[in-house]
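Here the structure comes first, spelled out in structure tokens, and everything after it is commentary.
Shown here: the complex without one of its protein chains, the others still in place.
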Amino acid sequence: MKSLYAADIREHQPVDSLFLVSAKNQGVTKGGNSYLVLKLLDRTGEIEARIWERADDLGRGFERNDFVRVRGQATLFQGKVQVRVQDVTRVDEKNVAAEDFLPKSAFDPDVMFEEIQAILGSINDPHLRRLAEGFFADRELMELLKRAPGAKTIHHPYLSGLLEHTLSLLKLTLKVVENYRGIDIDLLLMGGFLHDIGKVYEFSFDRAVDYTDAGQLLGHLVMEVEMVNDKIAAIADFPEDLALRIKHMLVSHHGAYEFGSPKLPQTLEAVVLHALDDLDGKIQAIQNLPEKEPGSKWTAFHRAYGRSFYRNSSGESE
Amino acid sequence: MKSLYAADIREHQPVDSLFLVSAKNQGVTKGGNSYLVLKLLDRTGEIEARIWERADDLGRGFERNDFVRVRGQATLFQGKVQVRVQDVTRVDEKNVAAEDFLPKSAFDPDVMFEEIQAILGSINDPHLRRLAEGFFADRELMELLKRAPGAKTIHHPYLSGLLEHTLSLLKLTLKVVENYRGIDIDLLLMGGFLHDIGKVYEFSFDRAVDYTDAGQLLGHLVMEVEMVNDKIAAIADFPEDLALRIKHMLVSHHGAYEFGSPKLPQTLEAVVLHALDDLDGKIQAIQNLPEKEPGSKWTAFHRAYGRSFYRNSSGESE
Amino acid sequence: MKSLYAADIREHQPVDSLFLVSAKNQGVTKGGNSYLVLKLLDRTGEIEARIWERADDLGRGFERNDFVRVRGQATLFQGKVQVRVQDVTRVDEKNVAAEDFLPKSAFDPDVMFEEIQAILGSINDPHLRRLAEGFFADRELMELLKRAPGAKTIHHPYLSGLLEHTLSLLKLTLKVVENYRGIDIDLLLMGGFLHDIGKVYEFSFDRAVDYTDAGQLLGHLVMEVEMVNDKIAAIADFPEDLALRIKHMLVSHHGAYEFGSPKLPQTLEAVVLHALDDLDGKIQAIQNLPEKEPGSKWTAFHRAYGRSFYRNSSGESE
Amino acid sequence: MKSLYAADIREHQPVDSLFLVSAKNQGVTKGGNSYLVLKLLDRTGEIEARIWERADDLGRGFERNDFVRVRGQATLFQGKVQVRVQDVTRVDEKNVAAEDFLPKSAFDPDVMFEEIQAILGSINDPHLRRLAEGFFADRELMELLKRAPGAKTIHHPYLSGLLEHTLSLLKLTLKVVENYRGIDIDLLLMGGFLHDIGKVYEFSFDRAVDYTDAGQLLGHLVMEVEMVNDKIAAIADFPEDLALRIKHMLVSHHGAYEFGSPKLPQTLEAVVLHALDDLDGKIQAIQNLPEKEPGSKWTAFHRAYGRSFYRNSSGESE
Amino acid sequence: MKSLYAADIREHQPVDSLFLVSAKNQGVTKGGNSYLVLKLLDRTGEIEARIWERADDLGRGFERNDFVRVRGQATLFQGKVQVRVQDVTRVDEKNVAAEDFLPKSAFDPDVMFEEIQAILGSINDPHLRRLAEGFFADRELMELLKRAPGAKTIHHPYLSGLLEHTLSLLKLTLKVVENYRGIDIDLLLMGGFLHDIGKVYEFSFDRAVDYTDAGQLLGHLVMEVEMVNDKIAAIADFPEDLALRIKHMLVSHHGAYEFGSPKLPQTLEAVVLHALDDLDGKIQAIQNLPEKEPGSKWTAFHRAYGRSFYRNSSGESE
Partner (left out) sequence: MKSLYAADIREHQPVDSLFLVSAKNQGVTKGGNSYLVLKLLDRTGEIEARIWERADDLGRGFERNDFVRVRGQATLFQGKVQVRVQDVTRVDEKNVAAEDFLPKSAFDPDVMFEEIQAILGSINDPHLRRLAEGFFADRELMELLKRAPGAKTIHHPYLSGLLEHTLSLLKLTLKVVENYRGIDIDLLLMGGFLHDIGKVYEFSFDRAVDYTDAGQLLGHLVMEVEMVNDKIAAIADFPEDLALRIKHMLVSHHGAYEFGSPKLPQTLEAVVLHALDDLDGKIQAIQNLPEKEPGSKWTAFHRAYGRSFYRNSSGESE
């Protein structure tokens, strides 16, 4: 864990901490000396920094997007706090804790993962049980699942956000199916578990959440069909119709063509999965929107939903 | 209850039962005698009937859309069963049981109504309690609520369908709120209870479900705002912000402009209400679609949803 | 009325006038002293101001969104005029004339209001006459109507703009109905009078035009149905069908679902009202658009209409 | 004028009148003789006819889409009146009055045309006056204009319907411009006169209203630009900017891309022309819709507008 | 091959041929005897048939959708030719040639397939060569590819239509790439070969072209990604980026979300593939539309393209 975060730096404070260099520009003083203007980023925000001395020298040691250890002094410059840098050295990514640079879920990923395993443990269908086991046995994938964000911006956009959303959705599913007959619960739980699992490869999330090339060109819906095919191939006699129903839930779970689903939900389980996925994401997103301005009952504008939200009063008090 | 339904009439069977005249056309035989071709309707379907004798005479006694008592004999004509009418007399609407002519819910409306009352009895907020009581005390309205259909065609399109949908939605709501913090349960239950209550006046449902003039020109969203205003006017000091939140849920519950909501859901409760309302209606509609053809895994095409559905296997066995 | 407006302040001019503080930010000089950067607003625009001396002290006396009396001197700073503040004190809203801070119609609201009353005086239908009288008798509402803006940005966005638009629409209506038979003139005039009256509560317009919570959550279409219901409740035997026709005009007058009408216009009068309302708004908006650049035949881009307009030549000479 | 119209033919009546053959099919009796089944059309509707004798012989003398003189006897067949044909002979189109086969306006086209001329006579701009004169001097075109329908189905779909709509629009325009300053009246009147004039070539309307090839491939908007170019070419020094404004009104008068306007209205006059054109068409269309069913307050469904209309009460009594 | 096709049956002709029973309904004569009304289908169309004798007996031997051998006599009935059946016996599907019951391409599938192989033989990239070889080596798949239709209705809707379209597209591709630099020809050819190959499993085409369950629930875009994954798995060191580019072409080749592509074309090759695929399909579809009516320059209405087409004159002479 870092010793000092960007958002906590105050005037006059000595600085010695790790940052990600998000901008690096050269300037020249009136006296003809070059200096460097940096932006230093961590998960709490960004702070400006300047290197007035040995700028050429120090500047050779790192590039934009590198992690660096910065030593210096916080000062006021044109009314804003910035870091006057005395020394800066490149730090290898291995020596950096990603959660210092990306926001993360408030819940413990290992605990959430165990809860998910427990819920899927209730599945009765033997083939679906084996499919779940196939996924749980894939350590590398499960480690990614524990860390992946839920989205770039729309909802759960932080480390372990995917896990948090998956768990909440599974728990919601268990509640909802109590109200109806004729829903195939095992199938729906499997759909809930897998519906966004392609996001572990759709996004890169070591320094910042971004789309991978495959994520951009195929998307998580198609990618998770590929992942399911891989796991099913290892299970003897997996019923074709069952495989079809699972994959249909995955490709249709965005619920509409314009949201990138190549097929509309055409089974009861696919319809329910889409509705609950959408609802769980919206609830999380609305509850986590900042206020429009301090003290306002209205949230900031949510670009994807195209509106602000009027807070309920009970929400404010919590 | 009727003695014989249209769908049960077999060749050679004597007929003596009540029907709604849905078509009445005159023909002339080659011999120059006039005859009448009728369509007789009840909740199980339609059957053709012909009056060959005393057609002019009998025909004067009733018009299209009248209820009639028909006596005659079932015969085969061009390969189809039809009724050869011996006598037909107009029957006053008061002597007709609406459920003979409209399909109705499989559940007892009084039992469903009590369950709804019990759920709303859990509301803690004193003003919302009084609002619920105000509605329950309106006997005439509650009787309509018990009988009203849920829709003309899309979902719950049968007598007491509105009640069945309202109850199912409230029970679903109680499940869903267990999964989240910060939702105002009282408000959401009130929204669930009232979200479609305007349908009691939007539809006429004595012979067939149809739109009223007010239903067509204002719609149930606006009409139920008027109903809520009436009830709130009788409650001292009903908080303005609370009234606003209720009415917002009502006008926004279709979730999109193109579905006739003049406002998008902008509170957490309005978002949740829209999602659960939509889901509950879809589940009922999908589960009640007929098969595409006998034995098919696919349902008939659902016009409003724009697709057929692939039955889940557990659904088939139930 | 204010003594000096933002747009009229010139270099070297002494300043002593009322403004609305639209921004208030703190800075620190190189010497370590804090200063304040303000934005001062009135209906003619915005000007920057700085408090270099006693900044902490003076700054405690007011917040953003307060009205203040500012005394100081206009100076040039980085090529732009700004106010160097010597003293600033909070002024109570009661002592401020709203029209100093909001643009207003070029026409006298009392004169416009009398014209509207005269036009509605031509209504023959006794129930509609009584409805008009009911509205005119509501002094508080009529005072708001005289001051309310026509919109936040799209058309007539200034004080008394609603009145100006309503009068213009009524006069246009009187012209148009001369060309057709079979239009119910009384009904159409009533629709024209009431179609936007809900805007008096949809907007707040004491300092700047903004949406109220109710305006945002219900909208003026639904709100004016409520207002009409209130007035009709006080009239004995108001015909139900007539009430329905009025309310239908109100809820449908935006003409399309995507513009927030929950119902499309379905009566001749509703169709005509929508068309003339839309036309009157567009004419006002187009004629009041600024030029794209000085001397251009093209207007600035109108965001809601998605285009610029090519001025007609007669328009230029006027 | 015809002696007997299809809608007036009653059982037992002798028939001798002109019809358009809209269908001609051959049958063979059980006895092996061929017979012909015809559909005979005029402006009042269609009636079936059969030729039982000399069918081969008579059938050689005419084809589908020919006009014919039919002699025979009206008889009842399977409960419907049809004509039992004794003789049928082809009639040259020159000997047929088109208005017997197409519905026509209730107003005298010559009177309407004079009114239009009078209105355009009020134009002050010398170039626009000359343009109007150029059109009026084109006898052939003016004769077509007097007869052309306003549309195939949407509004004014009858002979001289275009003239009726044009006149109504011009009169409406004269009313509306009284309410506003800054509208170029001369330009707007010219736009009103020409906005649909391309329909004289877009439609063929000798037997039934149909699209011409040019109408289908170019449309009246582009065709009337061509017509205006032709007329302007004959006027010395016609100002280029004025020509541009006229042609812009023509190409933009449908008001939206999806209705076939390649440009949105971008002048005040184009905006007003589109609005009034649309309104005038809608009023005519709504007032002329048949009832949904006899006695209903609701009209039949209007396909292009996507709804039925609720009649106003004054409309019923007129 | 069948001895006699439905479209060739003339009055008085003896009939002895294979048909698909597309309808089977029972009737009862006035004399009380039952008879059967059948519809008999082959690739040239449908003909009605009646069994007047031994109807119950013969009727037990086959059902709707069975293939049958029908013996009887063609007669005229109410002016239309129909078959009076003397004997009918069920025929096993194995003894039926599918091309008798489904229209097929005018080109020899084996020849077309060889042409495709030759074109793909020009690929230089070693991995893509091996991928092509992998597909060619899959005999079962290649046999399906040779027979599969191009679509259910939109374009190339006949046996071997998929092959015909694929070949035409590949040849078009070879032409187009001559006009541009920088297109990866190997990749584009591979995309052209595979873009619709999932249709072999999306459709069933033994009796009539219909969607399979997998076709309906996943669609050929996703299915062919699965097929490519299978083939690539057998190739050592297939570059990941190359696999991504191929799969991207497949999922994006419908060019828009609303046509079921979960991703828009984002590589030059994907853009070109979509454009040429769309163009080749449209050319085939337009050229094969029937005339609107005999002799018309206009084609019948194409539902998916939403219009009729005006034939070019050279097309008519060919």
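Every chain is named by a letter (A, B, C, D and E) in the order it is written, and numbering of its residues begins at 1.
To be clear about the criterion, a residue touches a chain if its C-beta (ideal position, glycine included) is under 8 Å from a C-beta of that chain, and two chains touch if they have at least 3 such contacts.
Keep in mind that what you see is a predicted model, and the values were worked out from it rather than measured.
J.: If the full complex is used, which shown chains touch the chain that is missing here?
T.: A, C, D, E
J.: Of D:72, D:219 or D:255, which sits in contact with the chain we cannot see?
T.: Looking across D:72, D:219 or D:255, the contact with the absent chain belongs to D:219.
J.: Based on the whole complex, identify which of A:217, A:232, A:268 or A:285 touches the chain you can't see.
T.: A:217
J.: Using the definition of touch stated at the top, determine which of D:92, D:258 or D:293 touches the missing chain.
T.: Checking the options D:92, D:258 or D:293, the one contacting the hidden chain is D:258.
J.: Suppose we count only contacts with the excluded chain; which residues of chain C make the list?
T.: Spelled out for chain C, the touching residues are 76, 78-79, 297-298, 310.
J.: When the complex is taken as a whole, what residues of chain D touch the one chain not shown?
T.: 213-214, 216-219, 221-222, 225-226, 229, 241, 244-245, 247-248, 251, 257-263, 266-267
J.: Considering the entire assembly, which residues of chain A contact the chain that has been omitted?
T.: Touching the missing chain: residues 25-28, 213, 216-217.
As a working rule, only the chains that are shown with their structure count from here on.
J.: Can you list every chain in contact with both chain A and chain D?
T.: Shared contacts of chain A and chain D: B, C, E.
J.: Expressed in ° and rounded to a multiple of 5, what is the rotation angle of the C-alpha superposition of chain C on chain E?
T.: 180
J.: Same or different for chain A and chain B, when you check if over half of the residue numbers at their contact belong to both copies?
T.: Over half of the interface numbering overlaps between copies: same.
J.: How many angstrom between the C-alpha centroids of chain E and chain B?
T.: 43
J.: Counting only residues that touch at least two other chains, what does the list for chain A look like?
T.: Correct list: 241, 245, 248, 266-267, 310.
J.: What graph shape do the protein chains here make by touch: line, ring, star, complete or other?
T.: Other.
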